[in-house]
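Removed: one protein chain of the complex. Kept in place: all other protein chains.
Chain lettering (A, B and C) follows the sequence in which the chains are written, and residue indices restart at 1 in each chain.
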């Protein structure tokens, strides 16, 4: 069991009802963590349209997460 | 024999030493007139880089010219 | 100095243009995204942009640097708004100065195309009918959000 800080943005923040929360997880990768949190952000699969950042840098969904990491979950972007 | 008014622009005007002159010609087409005037504007063949206008409208080099026409000879353009 | 800026006040095209003046440049291309009054058949009243600053700025700088290197431009700069925007407001400004126009057009297009899909920026449309929705979230629509496309472009 590890603990990570999860930040939600835009639609995800509205659905989760908070901008940030501490999460206890057994997930190994970012995508596993994302799927564990479907009840919070409301989305089953992030690949192809959602993005993730870990500890301040853009990351891949298959990247590992470690105890103490800060994980940012980005719904589909729409700049411009 | 017909008489036409010829206007020179930019490089052609500088070479001819005047902006406009009356020309007596037996030329049937614009390109024939242009070649007759090589000693004025200094260019042997206008096709592909020079343009011509007759009586206020862009024309083709093979268009006919008639007595009293006003013929504008344009060296290669360079807008922008 | 950063070539990617996030602004919570109106964009100033005149000032931005003046900053890019350079006698080595023969071609200057600007793209502006404006808030328009309709999208996907719905009447839009205003927009709201949310931006995650640290990565929007660093990723924006990377996009601009890559476009400058790839196309040999003299300079490029971009500003993106955050917060509430009204109809007609400028949401994004991208300027590219280059020796020739071809590089300027290609680099400007590349920068705005990538900014729209790579930066952590989200857009919420507020409609005249009182509804609202996050743009591009139709694929994470488990909770019924189905709005597509965008009211700027």
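The criterion applied here is as follows: contacts are C-beta pairs under 8 Å (C-beta built on N, C-alpha and C of every residue); 3 or more make two chains touch, one makes a residue touch a chain.
Everything numeric in this text was worked out from a predicted model, so none of it was measured.
The chain not shown here makes contact, within the complete complex, with B, C. The residue touching the chain not shown here, chosen from C:42, C:109 or C:126, is C:109. Interface with the hidden chain, as seen from subunit B, comprises residues 9-11, 15, 38, 41-44, 46, 48-51, 53, 56-58, 72, 74-80. Listed here are the subunit C residues that touch the chain not shown: 13-14, 17, 21-38, 87-88, 97-102, 104-105, 108-109, 112, 150-153.
The rule is short, and it goes like this: only the chains that are shown with their structure count from here on.
In whole angstrom, the spacing between the mean C-alpha positions of subunit A and subunit B is 72. Note on chain placement: the centre of subunit A and the centre of subunit C lie 25 Å apart, centres being C-alpha means. Note on chain placement: the centre of subunit B and the centre of subunit C lie 50 Å apart, centres being C-alpha means.
Among all residues of subunit C, none touch two or more other chains.
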